[in-house]
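One chain of protein is taken out of this complex; the other chains stay put.
Coming up: subunit A.
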């Protein structure tokens, strides 16, 4: 499309606030981070602005011994792996719970649907940090769940679930479930249910109608939901901090450490970029596989 100069200028002016915001708060910090990841750390945090170094990236995979030789160190890879697994687990579980929930709501009458969606979004009204503390109270030894189970005679000894990856996984599923339900519900809500009737008419039973018609048509919502759960989960910081008790570190905690106590800003910046690369890679594979309707 070609525009005359006047309209082109006007369009640029209209876009200017958005462009400036993105440049200032998105592109610039990213460039700064990229730059920082290529510098040497200063002793008390910060960076030495004139000292170029690839150490931050080397440090991710290798350990530098006293004699300056490099040996492979998988500690950080393990943290990435754990983050990936926990986020993936949370995505799968929220999908398994979220899809039937969204389907159930979408099949209700208009009034009931609005009420149920309100119930789903009520947790957003309180701070996630507070809700996570509540989970600590529930999960800790001697907490509500532990004492109820003992009282009912269903467990011997203590629950010992707080400060484990299991607690982090529970926290993830709890916190991110609405992010799975809402986009799937949106795609199911605007679905043409006459198509399901047509599937029944053509001999599909309920399971086949679900698999061959409802699921493919809800796919955009499912893809969106999975990304909305996976991406915040893999980078999440205070859920593993509080429920994992610092024992099951995730990428977020590691990055926070580098800018905090470890005083290694370049390494923190490098880790952030690794996380970004991982997320982009997952998104790319995932959308390539699922975004298009099957059969194309």
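Annotations
Please note the rule applied: a contact is a pair of C-beta atoms (placed from the backbone, for glycine too) under 8 Å apart; a residue touches a chain by one contact, two chains touch by 3 or more; residues count from 1.
In this section, contacts and distances are computed from a predicted model.
When the unshown chain is looked up in UniProt, the name that turns up among "Aspartate carbamoyltransferase", "Cytochrome c oxidase subunit 1", "Spermidine/putrescine import ATP-binding protein PotA" or "3-oxoacyl-(Acyl carrier protein) synthase III" is "Spermidine/putrescine import ATP-binding protein PotA".
For the options A:217, A:262 or A:279, the residue in contact with the chain missing from this view is A:217.
Between the chain not shown and the residues A:31, A:198 or A:285, the one that touches is A:198. On the side of subunit A, touch with the chain left out of the figure occurs at residues 192, 194-195, 197-205, 208, 212-213, 216-217, 293-295.
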